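One protein chain omitted, others in place.
Chain nomenclature is as follows: A and B, assigned in order of appearance, with residue numbering initiated at 1 for each chain independently.
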Amino acid sequence: MKQIQLSHGGGGKETNSLIHDLFYRYFGNDILIAAEDAAVLEVKNKIAFTTDSFTVSPIFFNGGNIGKLAIAGTVNDLAMMGAKPLYLSSAFMIEEGFSFDDLETIVKTMAEELKQSGAKIVCGDTKVVPKGAVDQIFINTSGIGEIEKEGISANNLHEGDVIIVSGDVGRHGAAILMEREGLGISGDLQSDCATLWSAVQALIDSNVTISALRDATRGGLSAVLNEWAEQSSVCLEIEEASVPVDEAVQGICELFGFEAFDFANEGTFIIAVPQQHAVLAVQVLQSVDITSKATIIGHVTMKKEGKVILHSLYGSSRYLDLPKGELLPRIC
Amino acid sequence: MSELQLKDLYSGFRDPDTIKALAWAIAAEAKKLKEPLKIMEVCGGHTHTIMKYGLKQLLPSNIDFIHGPGCPVCIMPKERIDHAIALAQIENSILLTLGDMIRVPGSKSSLALERANGCDIRALYSPLDAIKIALENPDKKVIFFAIGFETTTPMTAAVLEQMEKRGIKNLYFHINHVLVPPAVDAIMADGKAKINAFIGPAHVSVISGAKIYLPLPKQYATPVVVSGFEPVDVMQSILMIVKQKNENRCEMEIQYSRSVTLDGNTKAQEMIAKFMKPREHFRWRGIGDIPLSALELREEYAAYDAEKIFADILPTEPIDDHKLCICGTILKGLAKPNDCKVFGTACTPNNPMGSCMVSSEGACNAYYRYGEI
Partner (left out) sequence: MCLSIPSKIVEIDEDNIATVDTMGIKRQVSLDLMLDEVDVGDYILIHVGFAMNKIDEEEALQSLEVYQEMLEAMEEDERRQVIEDDDNCDSRVET
C-alpha cells in the first residue's frame, strides 16, 4: 500500500484496513477500539474543551511534523487553562495520492507526543479527497481536559504581577520560514514544538498563584502581551534585553527584517504571577526540562492601559504593537 | 589588533554602553550649537533605526530629524503602481517584484488583491530568481518590476547580464530605479524644510561611492556624514555633524568607513551603465517631476523593456493620492507621520492609504511599528 487512495476514505473495506492497521495500531486504547459511533467519557470536575486545525506547510520541518503539532497544539491549549489533557479526537483530511509511509510517520509521531501528557485519542475520522482539494494533509484535533486549577484568565492580570516567559521565543516561526522554498536558507534551527503539560502540572503542584497563562502561537510573544494588556486593561512593561532569543532566530530576523517577538512558538508560554510568587514560579519552571530557560521579562503596571511598552538596553522605550499583515501564512 | 568576529559587526555597533557614551558626548557638544540642528536622514532604513532604537529619546532637544524620501516604494506615484497591476493582468504573464511592492495600494487595487484574484504575482527575495522563473516558464511572459535606489540597481543589471549570457527571450523589465542626489536637490530647491545637515545613506554609498555627496556641502552649506545602519553608527554620525557645526566646518565625511569608500563599487557602476541610462523625466510622489532622477533601459535593450513592449496597456495619466494622505508632504520633509489626520486610524499597515505605511522603509510604517511613548 504505497499511496492513500480515494477508496481509503470510502467507508468500506479499505477504510477499515487503514483504521485498524494504522490508527488503532498506534493510537490503540479501550475507548478507541470499542469503535462506537461516539466515545463515552466520564470526568469528575469542570472540563476545558478546545479545537484546532492544522494546515502547516511544509508538513515535515526541523523539529517536528504536522502530527506533532496537532497533538502538542491542542494539549497545550488545555494546559493553558490549568486543565489536565485527557481525551482527544483526531480528524484527517488526506489528499488522494498521499504517501502511506509519510502518513505512518505522522501517526507514529502523534502517538509519541501523546505520551508526553498521557492524553488518549478516543475518536476520529478519515476523509480522502481528490487531488488538489487539500494540500497533502490537514488534521483537526479537539481536546477535553479536566480543570485542576481554576481562575486562570486573560482578564485576570493585576498591577504588580510579574511576567515570565518559559523559554526562548520565535523558534517555530523562524524554523518554518527556513524551510520555505525559494528563500534558499539553511541552518540547524529547530521548531520548539513540544507538549507543555508537565511544566504546568509542576506549577499547579507548587501552589503558585497564576494570574494568566498562554502559549505564544500565531503572533508570537507580541500577540499574547497585547491581548493581556487589552483584556485586563493594564500596561505590560517588558525589558527587551531579558527576552531570550536564540542566535539563529536573530539571524533570520536580521536577514528578513522580522522581529523575533512576532514569530510563532509551539512549545513556549507566557505566565503572569503575583510579585510574591515570581521567584518560586521561575524556580519550578527551570526544574522542568522543557522550560529550563524560563526567565522574568517584565511586570504589570498602570502606566498606559491596554498597551505594551518595551524598554530597550539603550534607555529608550517604545510600544510593542500587535504584528500586522500576513507575516507567514500556514505556520501551524 | 585582535581578530574581528562576525558578532562584533553586530553587537559592537549596537553596544548599549557605547550608545550611552555617544549620547553623553553629543549632549556636551550640542550645548555649544548656535542654532538648532535639523538633520535630514535621507534613507528610510535610517528612519527605521532611529525609531526602533528610540534614538531621539537619547538626544538633546536642539537636535531634530527630518525624514527624507529614501524609500523606493514610497516615492512611486500611483500610476506606476497601476503599471505593475496592468502588467500582472496580462494573459500568460508572471509578474515578479520585491516584497514591499505587493501590498502598496494603486488607484483601485494592489498586487496583493490581484494575486488573490488569480494573477501570477510573486515576491522575490533575490532578483536572480527571475532568471530561474523565466527558464522554468518558457511559454510565459515573465516581467520583473524593478524598484530601488542605487543599492538595488546593480542587482537588476546583474540579472540583465545573466539574461543576455543565457539568451533568455521571455524576460522583460519595468525599470523604476531612482537616484538619491537629484531627490535631495529637489527637496533643497523647494527650500521649505530648513534642513541644515544630512545623514547620507549607507548602502547607496557602498555602490555609488561617497563621491556622489561631494557637491552637497558646497551647494547647500550643509555637512553630510555617510552613516552605517546600526544605532552606534547613527549616533556617531550625529556627533560628527555636531562637531562640524561647532568647528565651523562644512564637509562630506564617511562614518561608515568599514564599508564605504569615496569611489564605491566601480564594477557595479559599470554594469549599471552598460544596461541603463538616466531618463529625462520621472514623477516622484509628492515632489513632482525631477529630471534625470531615475533610470531606464538603453535603446539596445528595447526588446526587453516592458514600458515599450506593453506600452498599449500601461496607463499614462498621473494619479494623485487620496486627499487625506500626506505622504507627499512627509517625503519632502515638511511633516511627520503623526501630523497626518489618518495616521493609525484609517491608514494602518493592514489597510494602507499610502505606500509610506506599507513599505518597510516608509516613515509612517516606522512610526506605527515603533510608536514613541
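Note that contacts are C-beta pairs under 8 Å (C-beta built on N, C-alpha and C of every residue); 3 or more make two chains touch, one makes a residue touch a chain.
The shown structure was predicted, so the numbers you read here are calculated from the model rather than taken from an experiment.
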item: Touching residue (missing chain; options B:L128, B:A189, B:A273 or B:L324); value: B:L128
item: Of B:S93, B:S110 or B:T152, the residue in touch with the unshown chain; value: B:T152
item: Selected residue (touches chain absent from view) among A:G28, A:G151 or A:G187; value: A:G187
item: Hidden partner interface residues of chain B, rising order; value: 1-2, 4, 6-10, 12-13, 15, 17-18, 20-22, 24-25, 43-45, 70, 72-73, 98-100, 124-129, 147-149, 151-152, 154-155, 158, 161-162, 201-204, 206-207, 229, 232, 236, 257-259, 265-268, 271, 360-361
item: Interface with the unshown chain - residue positions in chain A; value: 178, 183-189, 247-248, 250-252, 254-255, 257
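Simple rule for what comes next: only the chains that are shown with their structure count from here on.
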item: Inter-centroid spacing, chain B versus chain A (mean Cα positions, whole Å); value: 39
item: Residue ranges of chain A touching chain B (in the complex, touch as defined); value: 182-184, 254, 256-257, 304, 309, 312-319, 321, 324-325
item: Residues of chain B that touch chain A when the two form their complex; value: 10, 16, 19-20, 23, 51-55, 57-58, 103, 125-126, 129, 231, 348-350, 360, 368-373
